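These notes concern the structure reproduced below.
Note that one protein chain is taken out, while the other chains of the complex remain in position.
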Amino acid sequence: MKKALWMISVLAAIGLICGLSLSSVYRYAAPLIAENKKRALEESIYKVLQDIARYEVIEKEGLVIYAGIEADGDIAGYAFMAKGAGYQGEISVIFGIGAELDKLKGIEVLESLETPGLGGKITDAGFKDQFKGLSTLPEIGYVKSHSPENDNEVQAISGATISTRSIVAILNDGISKMRDALKR
Amino acid sequence: MKLVFIFIAAAITNNLVLTYFLGICPFIGVSKKTSSAVGMGLATTFVMTLAAMATWAIYHFILVKFGVPFLEYAAFIIVIASLVQVVEMFLRKYSPALYRALGIYLPLITTNCAILGLTLFMVLRRYTFTESLVFGFGGGVGFTIALIIMSGIREELEFADIPEPLKGAGITLIVAGLLALAFMGFSGLISS
Partner (left out) sequence: MKTVSLYDEFLKGLWRQNPIFKQVLAMCPTLAVTNSAENGLAMGLAVVFVLVSSSAIVSIFRRFIPHEVRIAAYTVIIASFVTVADLFLAAKFPALSKALGPYVPLIVVNCIILGRAEAFASKNPVARSILDALGMGFGFTLSLLMLASIRELLGSGTLFGIRMLGAWFEPWVIMVLPAGAFITLGLLIGLINMLARIKGKEKVGCCK
C-alpha cells in the first residue's frame, strides 16, 4: 500500500511540476505567438494589395475588411481573409481586390493543411500568380483539361482538383460577402 | 459526404504511412510476415479509433474548457498509453487467444507515431466527433493496407537476390518509396 501511495505521489508531483512549468512557458510564449500571427497577416495585406502606403480596418456586419490606402489618400483596394473547408482541413486565404470590387489583385494562402506535393501546391507562386488581375465577374472558375479561356478562370492543379475547387469556392464566398457588406 | 472523403483520404489518397511518414517504425519492423502484419494492423486500427474518440473528448471537454491547450501533447500521449494498457488488460482477461496472437505488438502501439500524429491532425483540422471517429478508423485501415502490401512484397523478396548492404531496412525503405509513388496515383480517386 505504501508503495502504491509513493508511486502515485511521485507521478502526481511530476505532473504538477510539469504543468506549472508549461504554464509559465505558455504565458511567456502566447503573446509572442499572437504577435507573429498579426505580423504575418499585415505582411500578407501588403502583399495582396501592392503599392499601398497603409491600410485601415473596416468592421461591417461582423466582417473585418482591410482598406488599402495609397500615398495620395485614395483607396487602392480592399483585402479580406476568407476561410473554408479544404481537402484535408481548413484553408485560410487572404485576397486583395480592386476598389471597384471587380478584379483581384492577388491572393496569399495563410493556413493550409493540404496534401504535400499535390494540394499543397496552392501555396506555390505559380498557382497564386494566376489570381493577379483575375476578373471576379460573375465569379471565379477553374478549368481542368484545357487552358483557361476566359479572364475569370484559373487552371486547376493537376491531381488536386478538390483543393483547387475548395480555394476557388472560398474565394468566391469571401468576395460575395465582402461585396454585400461594402455595398451598404 | 465529407465523411466518405475523410475516410478515403486517410486510408488511401493521404495514407498516413506513405504520405505523412507516420508509423514507419512498425511499418519496417512488423512487415516481414503477412500474418503479423494483419495482427498489428487490426490492433492498431482498434486503438486508433478509440484514441481518436478519447482524445477528442479530452481536448474539447477538458483542455479547451480549462484554457490549457498547451497540455495537449502530454495529455494525448498519456491517454494513448493508458488506452493501450486498458486494451491489453481487457484482452488478457476476456480473449486470451487474441491476446496471445497479438503478443508483443500491443505495447509497441503506444510509440507508434501514427496514433499521436492522427490525434494531432484531428485537432489541427478541427474535426467534429464523428469526423474524428471516421478519421481514426480510416487511418487505421490505411495503415493496415500499407502494412499488408509491404509484407506481401517482403515475403516475395525473401527469394530475391538482394545486395548484402541493402538487406533489411535498406530494401524495405526503397520498396516503401516505390509504394508511396504508386499511391500518389490514387490522388485522382476523388474528383468532381
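Per-chain residue numbering starts at 1, and chain names A and B are given in the order in which the chains are listed.
The rule is short, and it goes like this: a contact is a pair of C-beta atoms (placed from the backbone, for glycine too) under 8 Å apart; a residue touches a chain by one contact, two chains touch by 3 or more.
Keep in mind it's a predicted model, so treat the numbers as computed, not measured.
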Checklist entry - Who touches the missing chain here, B:N112, B:S132 or B:S151? => result B:N112
Checklist entry - Since one chain has been left out of the picture, which residues of subunit B touch it in the full complex? => result 18-25, 28-29, 70-74, 77-78, 81, 110-113, 116-117, 120-121, 124, 163-166, 168-174, 176-178, 180-181, 184
Checklist outcome for this item: Logged for subunit A, residues touching the omitted partner chain are 3, 6-7, 10-11, 14-15, 18, 21-22, 25-26, 28-29, 32-33, 36-37, 40, 116-117
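The rule is short, and it goes like this: only the chains that are shown with their structure count from here on.
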Checklist entry - Can you give the whole-Å distance between the Cα centres of subunit A and subunit B? => result 30
Item to check | Footprint of subunit A on subunit B - complex, ascending | outcome: 2, 5, 9, 13-14, 19, 68, 70-71, 74, 121, 124-126, 184, 187-188, 190-192
Item to check | Touching residues (chain side subunit A, partner subunit B) in the complex | outcome: 18-19, 22-23, 25-26, 85, 87-90, 113, 115-118, 159-162, 165
